[in-house]
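Take a look at this one; I'll ask things after.
One protein chain omitted, others in place.
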Amino acid sequence: MIAGYLYDLMLLLFSMGVVSVFFTSSNAKLTNYVAHSLALLGSTLAILCAIFVFMQGKVDIVLPVMLPFGPIGSSIDFLSAFFLLIIGVVGAATSIYAYGYSQEYYHRRLPLMAGLYNAFLLSMVLVFTVSHVVAFIIAWEVMSTVSFFLVNHEYEKKVNTRAAYIYIVMTHLGTIFITIAFLLLAVGANSMDFSQLKGSLVSENLRNVIFVCTLIGFGTKAGMVPLHIWLPRAHPAAPSHVSALMSGVMLKTAIYGMCRFFLDFLGIGPVWWGTLVLVLGIITAAIGVLYAFIEHDIKRLLAYSSVENIGIILLGIGAGMVFMSKQQPVLAGLAFSAALYHVFNHALFKSLSFMGAGAVLQATHTKDVDQLGGLIKKMPYTAVFFLVGSVAIAALPPLNGFISEWLTFQVLLFLPQVLVGITGKVFSALLIALLGLTGALAAACFATAFGITFLAKPRSEQANEAVEAPPTMLVGMGMLAGLCIVLGLWPIGMLSILSMTLQNIAGIDIQGLVGHDWYALAPATGHSDGGISMVAIILLLLSGCAVAMLLYSIFGKEKVAVGETWTCGIVPNSHMEYTATGFSKSIRTVFKSIVHSYNETVVNANGNPYHGQKLFYHVRVRYLFVSALYIPINKTIIKVAHFMKKIQAGSVQVYVGYIMVVTVVILIWSTGW
Amino acid sequence: MNILTILLLFTTLLLTRASELKTAVRIIRVQSLMLAMACTAVGMETGEVQIYVAAVLTIIIKAGFLPYVLLNIVNTLKHEREDHPILNISYSSLVACIAIVLSYGLIDQALPGAGSRDALATAVAMTLIGLLLIITRRQAVMQIMGMITMENGIYLVGLSVAKGFPLIIELGVFFDVLVAVMVLSILTSRLKLSGISTDTSILKKLKG
Amino acid sequence: MNILLNVIQALGVVLLAPLVAGMIKTAKARMQNRRGPKLFQVYFDLIKLLHKDSVVSPTVSWIFNLAPYIYFAGAVAAAALVPVSASRSSGVGDIFTLIYLLALGRFFLVLASLDAGSAFGGMGGAREMFIAVLVEPALLLSMMTVAFKAQSTNLGLMASMVENSPLSLAYVFAAVAFFIVLLAETGRIPVDNPDTHLELTMIHEGMTLEYSARKLALIFWASAVKQLVMILLFVLLFLPGNVFGSEMFSGIVLKVLLVAMVIAIAETSTNKLRLFKVPDFLAVSCLLSLLALVAQ
Partner (left out) sequence: MGELLFLALFVPILTGLLSMFQSKTTGLAIVNLSGSILTSSCLVAIVYKITVGGAFSYKMLYVDHLSAVLLCVLAVLTVTSMLFSLSYMGKELVNGHITIIMLRRYYGLLNVLIFTMTSVLIVGNLGLMWVAVEATTLASAFLVAFYFNHSALEAAWKYVMVCTVGICLALLGTTLLYYAQVSVVGSDFQALDWLALTKMSSQLDPAIVKLAFMFILIGYGTKVGLAPMHTWLPDAHSQAPSSISALLSGMVLSCAAYAIMRNLIVVQAVINHEFLEYLLIGFGVFSIAIAIPFILVQHDLKRLLAYSSVEHMGIVILGIGIGTPLAIYGALLHMINHAIAKSALFYMAGVITQEYQTKNIARIRGLVTTMPLVGTLFIIAILAITGTPPFGIFISEFIIITAAFASGRILLGAGVLLLLAGIFAGMVYYCLGMAFGTKPKYRASTVSIGRPALMAMVISVGLVIVTGLYVPTWLNDMLTMAASIVMGG
């Protein structure tokens, strides 16, 4: 099996990438190129490996570890292969990007970062492929720990360490629930091998327990509201190419886990499973995008937008589960393909955006959008790529984001056919409306992100002195931008991969997911022929442009004069421009109940009230779940701990007293008085 | 034999009433002597040599050497008495009585119709009272004596129900008791030397 | 796939759009006892604009130049998808596509509004996005009232389903709901005032403040097209066939005229809302759509 050899070689390369930094640590340049080239090779092999699996079918590999749990191995089936493809594509792009981006870190522990970067890729590959409970949990925790160190890499800033701490604790909690779910299954199946878990004999209640544990466990990693609080802290703290990987791929490990459980291990469940996932999904999407919109730290903004996209993915999965439990295999197939399509898309455009943000960060050393501006002239290519990413995230045609969003809409449209009655109809209508709201907010959010960052005049010195990113970084971004366009114009290619991924899964039928025509996106759901054709839409848009050109040039050539905007007689400067904070003001006002933005104050920097005033506008946001959920819990725990500590009061008499009491109590209990 | 156990109990009760350290040490001495007598009694029953040896050891170490050491320490401590025990004298003897009742009850409950019920009960009672002393007394020396009482009680069990241990274990136990008390006494004197009072209830620096 | 038909239909819509805009203007004027502009005045304005030379700010980038084209193209593509009989059974695009094509245009126009870096542009863009965010759910909800019934988002199917179904309470609710959305989406009173140039109230105008001459003409034209598209959607998806019996072309024209009149009446009889009253206005639409869903 070629795929098997490719797999082993890939693991070897990543491991070499980890080890190499120890030998090259003397020379930063060398470290950079060796480590990231190995990562690049590994990622390419991941792509090849996935392709071979798709061509030749499932492969099994035995891993070289020796633990008292029997043989531990990997098995790459189509689902794994799909995610392997994702990590390959994104990993390759980020690795190329890393060549240029690492120059920032030549004096900031580059060897550590490069080594961890390889380890991160390695662990994620293992998470996607291993087929043994213990191996999965080990890989999962290693992935979390490695990313934790990457988040903490710039520990000179206290906030990063704080973020890393919150991240590791949250993800550890999640892991515990995952472990519980796995162990319940493994005990039922009396084996820890994934192939056996499917037939696990567990009672109905236990299955529900397992489902809830899975949802909590993987939901924590995916950033599902209200377990998302670590995400907007951790992702901005990491180096940008790592943030790209974290958002693009690491979150998808959670989605992978959910698919494993819901499609493979648990089988078809009751309807409320899917409904619960749907509700959580829409909440996640709406909350995420709202917070993204009011954010003006560009990387935090992207992180929150990841939360939103996870919500959209969850919508697909939830709908799929509902369809499965209602014996609607075709619709279930459509739903899951919508979810997985969005998984792939989000991997592409979110990594792209993070890389763009990284390029901006490297050029200007600020993440605050309100400090930027005018970069489209300074860094034209980055601007184009970031624009592509933004349009894709905003789910606008003709890019890939629109396709998956469209599929999700279709899925939700068919929901009333299984959730009969008024409630079902209203429920799905509300879901669609809220998803529409989410889409519109995303558009607004990224209009701000791009507009304020790249357009108008620079709002600060560092923005004014920005220079274009090095070519390697541009190549990295370019790859993903190209893929965004391709997957937008030619969805059939992706859909055929998805139909391979989802084939021979019980309760799912993806025949006719791929339409008859290469250009038409017309999933035959047997309910309607509601199909669209991206090519046709492109043609229409082009013809529209043609008409516009015609009208434009119908009266000969246009004379263009350059003149400053009229600002009542003074030369317009960057202080007159709109900021992201101002842009989101009206939304903040309307959604006050969710976005507790408070003391929006104007601060006068220098006391003189008459002339030369310098004004700052501060906005603080009280995050709903943090203030309502996490802070109280934290406080109570600490209080209880302080109280409990009284038992170690320091008096030896008391200590001996404990022994006496225990003795007497146990004596009495055992003798059964 | 039974008379001895009763007397042992009596001495133990007496110990709970002692507030002067010297008297307490003397009581311990008496107690150990009685233990030795009990030993010989058992020896006469079974006629095994090792038990006589044990008796002799008891007299030498527990009735002879340890009280001597303790007295020395007490002498070095100037007018340190158990003035304000955590549980005052009469209450603690009350609790001691309760302990005796409790232990009898326990033995009846746990080992109904055991051969040497009194001895067992006495032993358990002595152990509990020893604990009680450690808990309710502030003076390091008093706590040491509480421990010796416990040990005596346990030894009594071995004696009464199992007719004494094999010699090697016997020796080991004796050795350990000896060393334990020595260690504690050294620590006490160190406490004294390093200017801290031997009132152990103020040793509360390490907590949390 | 008969995409050519779609294109032709689109061209038709593009050509007729200014006329409808003109009609609304005139009707409004008449109701306000003014003579008002000529019926074809809008065409004249557009031609005048297409002649003029333009002035652009030195701050702007290529986005500024690109935006009008995309806005226009989006509107045209939307026009091509509207299910007048030409493009009934085409698999080109559905209602979501149409909505998102309009959103695409809006997205770029907002970018352009930020490009020049003037405060008014930003303000206009922010408000436009604000309105859009609120309109989106209302629009989708009202659409769902039809789509759920047709079990499809294919505009052709939805339209034909509407044609041969009797007039019912549900339709009244849905129609009113969508009419509100229409007013908001096309930037008419009470949400926005298309005629004002008073900085503090303008929304759509604010965005396009930097534009002049031909680009401005494109934007105006595209807005007109967008407006006609919305009206057509209203006509085809929310006025069941048996209103004015025939679903022939004439029927459609008749209905369009009617709707234009209603818009004119609405504009004259109401006054502009405060910006932060708009959510309540659209909430009404959402509630009506939900009622329609329940009533089905």
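We just call them A, B and C in the order they show up, numbering each chain from 1.
As a working rule, a residue touches a chain if its C-beta (ideal position, glycine included) is under 8 Å from a C-beta of that chain, and two chains touch if they have at least 3 such contacts.
Fair warning: this is a prediction, and the values are worked out from it, not measured in the lab.
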| item | value |
| --- | --- |
| Chains shown that the absent chain touches, full complex | A, B |
| Options B:I6, B:M44, B:I60 or B:A162, residue touching the unrepresented chain | B:A162 |
| Of B:L7, B:A41, B:I86 or B:A180, the one touching the omitted chain in the full complex | B:A180 |
| From A:T179, A:S325 or A:S351, residue that would touch the chain that is not displayed | A:T179 |
| Chain B residues that touch the omitted chain in the full complex | 110-112, 114-115, 123-124, 127, 130-131, 134, 140, 143, 147, 150-151, 153-154, 157-158, 161-166, 168-169, 172-173, 175-176, 179-180, 183-184, 187, 190-191, 194, 196, 200, 203, 205-206, 208 |
| Touch residues of chain A, complete complex, unshown partner | 65-68, 134, 137-138, 141-142, 145, 152, 155, 158, 161, 164-165, 168-169, 172-173, 176, 179-180, 183-184, 186-187, 637-638, 640-645, 647-648, 652, 655-656, 658-659, 662-663, 666-667, 670 |
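Operating definition for what follows: only the chains that are shown with their structure count from here on.
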| item | value |
| --- | --- |
| Two chains sharing the most C-beta contacts | A-C |
| Length of the line joining the C-alpha centres of chain A and chain B, rounded to whole Å | 69 |
| Computed distance of Cα centres, chain C from chain A, in Å | 35 |
| Sequence positions of chain C contacting 2 or more other chains | none |
| Two or more partner chains touched - positions in chain A | none |
| Complex contact set, residues of chain B against chain A | 86, 102, 106, 109-110, 128, 131-132, 134-138, 143, 200-201, 203-208 |
| Complex interface listing, chain C residues touching chain A | 1, 3, 6-7, 10-11, 14, 50-51, 53-59, 61-63, 68-70, 72-77, 80-81, 91-94, 96-97, 99-101, 103-104, 106-107, 110-111, 114-119, 121-123, 125-127, 129-130, 132-141, 144, 147-148, 150-154, 157, 210, 213-214, 217-218, 221, 275-276, 279, 286, 289-290, 293-294, 296 |
| Of chain A, residues touching chain C in the complex | 373-374, 376-377, 391, 394-397, 402, 405-406, 409-410, 413-414, 416-417, 422, 425-426, 428-429, 432-437, 439-441, 443-444, 447, 450-452, 454-457, 520, 522, 527-533, 536-537, 539-545, 547-549, 551-552, 554-555, 558-565, 567, 572, 574, 576-578, 582-587, 589-590 |
